[in-house]
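With one protein chain removed, the remaining protein chains of the complex are shown where they sit.
Order of writing sets the labels: A, B and C. Residues in every chain begin at 1.
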Amino acid sequence: MTDAEDAGTAEVVFRSDVTVELVKCSAEDSDVLFAARVSTKGEQSLEDVHADPSRSTGLINYLLRDRHGSPFEHSTLTYYVQAPIFVFRELMRHRVASYNEESGRYRELRPVFYVPGEDRRLVQEGKPGAYRFVEGSPGQHKTVTQATRRACLEAYAAYREMLEAGVAREVARGVLPVCTYSSMYATMNARALMNFLSLRTRRDNAQFASYPQREIEMVAERMEEEWARVMPLTHAAFDANGRVAP
Amino acid sequence: MTDAEDAGTAEVVFRSDVTVELVKCSAEDSDVLFAARVSTKGEQSLEDVHADPSRSTGLINYLLRDRHGSPFEHSTLTYYVQAPIFVFRELMRHRVASYNEESGRYRELRPVFYVPGEDRRLVQEGKPGAYRFVEGSPGQHKTVTQATRRACLEAYAAYREMLEAGVAREVARGVLPVCTYSSMYATMNARALMNFLSLRTRRDNAQFASYPQREIEMVAERMEEEWARVMPLTHAAFDANGRVAP
Amino acid sequence: MTDAEDAGTAEVVFRSDVTVELVKCSAEDSDVLFAARVSTKGEQSLEDVHADPSRSTGLINYLLRDRHGSPFEHSTLTYYVQAPIFVFRELMRHRVASYNEESGRYRELRPVFYVPGEDRRLVQEGKPGAYRFVEGSPGQHKTVTQATRRACLEAYAAYREMLEAGVAREVARGVLPVCTYSSMYATMNARALMNFLSLRTRRDNAQFASYPQREIEMVAERMEEEWARVMPLTHAAFDANGRVAP
Partner (left out) sequence: MTDAEDAGTAEVVFRSDVTVELVKCSAEDSDVLFAARVSTKGEQSLEDVHADPSRSTGLINYLLRDRHGSPFEHSTLTYYVQAPIFVFRELMRHRVASYNEESGRYRELRPVFYVPGEDRRLVQEGKPGAYRFVEGSPGQHKTVTQATRRACLEAYAAYREMLEAGVAREVARGVLPVCTYSSMYATMNARALMNFLSLRTRRDNAQFASYPQREIEMVAERMEEEWARVMPLTHAAFDANGRVAP
């Protein structure tokens, strides 16, 4: 999915994918159980965690259905993400999470740019809030690829020119496009993650419609896969209950 | 430190201490390092974590001194706490944490009450915002112990009387005093914990003065001990830099 | 609804109601409009606010239905609330708001206590998460009133006894019951308020069931009345769309 092109000293890379890795995680279905049961069991809630699997499933399902959100907060997942800046712009609007990102002030940014892949639907129909996307023609794909590559190469050349003239990184980076890749760590609990997923994935079984941009949905889908692995009961209940964050 | 007294069917307990246990934890000094280094190293920050211990100490120290707080958020600590309701009232004012508490609506509350211990300073001098506490006389201690015990026993008798008459728990509990013990799980990251500690402990080396009530300080001290064990470099830097949350 | 009783030096008051006043407010339906329209109109969104009332109604309705929450945050309401401590305990669990409350450390608390009124349903049926409340018998009402009054008078006498012995307010207040009235200012934006209302009122037209304790629902109902007056379009859309916070 990546493709390199020589741009003088550095090798410019064009990618169409995102990287999402779960690098650190303290999140299990049982975290929900001890937190929920403290309300009725007090000090015994922790011993009780592994007591009865079938009742556990029922409890998690009930909490999600009736929107009791706080028991889902005693868990944490840290993702390492590589994605274009325009994706990070949307991601960081979710305020109940912790972020640390690569800095364009502290390091020279690498020439890695996003160019939509073959399967990216290019044409938008409908109106704000209810867009539908349809396939682009071969001609449109070609226009996007060529125009994007050309603009990115020009931008990167301008960036390098300024750096070589001794200009500060934070000034020079102004010309870099929002499709430049950045990288960060994002940490959140399961409740915040469900909120993110409910807004940034589009699913037919969702109780509330969402129309995320495809590129952030690619990040969300990968996050969801990783999360489903570590909290399978919670994930199943989230999906079964209309994908509404509790 | 506890002391039981028969109150009809249930055994009333008086305590002067708090319980704080670190029941779940994903927090190491290295969490701070990978998060901080992503700004300058991008994708290599994770491999770099264990590279150079002495530079790690320096980095953590620099972050705390100059108040770069976000790298301290990629960690999580879950405490189980038993303390009087008046302590929980203060604890829950800290909004950057997750709480689940025993419910007076969903379960019958147990008759466990706080009575100040021998070492609790009883007499307040000074003015709001800068109180000093001095020793109480033996007579004052006796007054506190007797008045507290008497009021708690009366309150609990009234609670039981209403329950036995078939009144809902959430109505009956109105009479229970704020020194009644409750229990909860509290989850927070290291940054939020430092903020809590800076406000709820009183230390001579603190850059900003705090005057916490002694009972919440007892909880804070126990939290700090547990945290110091799992993130020793961060704790040392926090203490060395005036105990200011970054 | 209040009733006083002489308790030596101070007059003990028993109340069954709550006080909620909107003391400060910068919240209009038009706040939602300029915030929402900046996404499509940029710099012209502010001029456009009063352009077309019927389209405004449609826009607010759309935002609530599809859960676009951020435009509802550019507003603020400050309430002054008097309610029992057990209500404040629940209220302050809502972390997206600002609170300042009367302090039991800095002032002597006044002897005002909550006793359930004639219309308070006293008997709980069902199970956790789905309680139903039914009328109490005259005998149950009598038990509640007498037991509550007796316990509060005893508690207050113990409080006063400790204060008169020179004991600090923060120590003495331990004996006061959770039905003691406190007072505070609570400030929040319309989005946070809708979240609060969705969880703390019980309505047949709500998409998600909530089972709040009646006393916090009394506070919520009064907050909702005040808010409906200042943001009538938003309130109507909230109610028409299942009372789900966006």
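In the analysis below, contacts are C-beta pairs under 8 Å (C-beta built on N, C-alpha and C of every residue); 3 or more make two chains touch, one makes a residue touch a chain.
Keep in mind that what you see is a predicted model, and the values were worked out from it rather than measured.
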item: Neighbouring displayed chains - absent chain, whole complex; value: A, B, C
item: Which of C:Ser16, C:Thr57, C:Ser70 or C:Gln124 contacts the chain that the document leaves out; value: C:Ser70
item: Touch with the omitted chain, as defined above, among C:Arg55, C:Arg107 or C:Arg229; value: C:Arg107
item: Candidates A:Glu47, A:Glu118, A:Glu161 or A:Glu225 - the one touching the absent chain; value: A:Glu161
item: Interface with the undisplayed chain - residues on chain B; value: 39-40, 62, 66-68, 70, 93, 128-129, 199, 208-210
item: Interface residues of chain A (partner: the chain not displayed); value: 84-86, 88-89, 92-93, 95-96, 99, 104-106, 114-116, 120, 122-124, 128, 131, 133, 136, 139-140, 143-144, 147-148, 150-152, 154-155, 157-159, 161-162, 165-180, 213
item: Hidden partner chain, residues of chain C it touches; value: 23-26, 31, 34-36, 38-43, 46, 70-71, 73-74, 76, 78, 80, 82, 98-103, 106-107, 110, 183-185, 187, 189
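Operating definition for what follows: only the chains that are shown with their structure count from here on.
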item: Whole-Å gap between the CA centroids of chain A and chain C; value: 36
item: Between chain C and chain B, distance of the C-alpha-averaged centres to the nearest whole Å; value: 26
item: Residue list for chain A, restricted to those that touch at least two other chains; value: 39-40, 70
